[in-house]
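Every protein chain of the complex appears in place save one, which is left out.
Moving on to chain A:
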Amino acid sequence: MKLSIYSLKKVLFQGQAQMLNCQTVMGEITILDNHETFIGVLKPGVAKVVDSAQKEHFFEITSGFLEVREGNEVRCIVEV
């Protein structure tokens, strides 16, 4: 899936990813390929991304939004 994570200061992640795991106000969520469309509010925690080269990335998040769009595209806007 195509994943982009933006913060106010910079682009944290952009590119192909296999998995995104983060904390939302309703609980922990893991997004894999072809997830259904979804909008959620993020809460403080650590987001984990596994990119297409199996490499893991971690981002600290204080708040933000998560949107899973049609066409296997995921976008996050976060406050770090």
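Rule of thumb we're sticking to: contacts are C-beta pairs under 8 Å (C-beta built on N, C-alpha and C of every residue); 3 or more make two chains touch, one makes a residue touch a chain; residues count from 1.
We adopt the following convention: contacts and distances are computed from a predicted model.
Asker: Any idea which of "Oligopeptide/dipeptide ABC transporter ATP-binding protein", "ATP synthase gamma chain", "Sulfonate transport system permease protein" or "Glutamyl-tRNA(Gln) amidotransferase subunit A" UniProt assigns to the chain that's been left out?
Answerer: The chain we cannot see is, by its UniProt record, "ATP synthase gamma chain".
Asker: Counting contacts across the full complex, list the positions on chain A that touch the omitted chain.
Answerer: Counting over the whole complex, chain A touches the hidden chain at residues 4, 6-11, 24-26, 36-41, 65, 67, 70, 75, 77, 79.
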